[in-house]
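Of the protein chains in this complex, one is absent; all others appear in place.
Here is subunit A:
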């Protein structure tokens, strides 16, 4: 066998490769662009998921915006506070006080507490069920359907169906907001991670209707508003909402609420 058949191609193509590589190496030096060295450093701190949760085109674009002062270090919802602190330390700026946020499902109408209008036996998809008669099988038309559209939207395994309603795993949640768009009932919102007291209902129905369909719905009785010393809870359109900036977690409203629609999130 003729060894030249192997040697010639290997040498010629390999030689070409080396020559071009040298040329490119010289060109890379000559045409080097001065980018801010902090941009790749910030980029390294970021999770690199390129999810777009920050509102920029990707992690690279966000890193550029942070270094140029257009975005805050805490702007990355996935990286959370540790990521924000690292970036802030790198850039020598204060990390803004804006704490971590998490998604939160405003319904606690589990199978035993909320009543059903009919037995749903269709596609396991909330949007699909929401199109049907009565907007799903739950007697409360605001309640969580528990068919798991949000579970499938979550890329971080942070939301699960427990007892017929969606529950967020607050340690895993990155507040990327994918579940918010997936919920046809608009039940999910972002709340501060530190917040303890939350209204776990989204129904704006009148008290009587709420009572008929669910044991733990907000009936808009305003007892919480009266008992709150910090003006932190208000009832609007038959539904109590908490101002998380004013709430001191004194628990008075929690104790007073006749339907237990206001709940306490205990952290370990």
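By our rule, a contact is a pair of C-beta atoms (placed from the backbone, for glycine too) under 8 Å apart; a residue touches a chain by one contact, two chains touch by 3 or more; residues count from 1.
We adopt the following convention: contacts and distances are computed from a predicted model.
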Between "Ion-translocating oxidoreductase complex subunit A", "Ech-hydrogenase-related complex, large subunit", "Cytochrome c oxidase subunit 1" or "Na(+)/H(+) antiporter subunit D", which matches the UniProt record of the unshown chain?
-> "Ion-translocating oxidoreductase complex subunit A"
In the full complex, which bits of subunit A touch the chain not displayed? Write them out.
-> 8-9, 12-13, 16-17, 20-21, 23-24, 27-28, 31-33
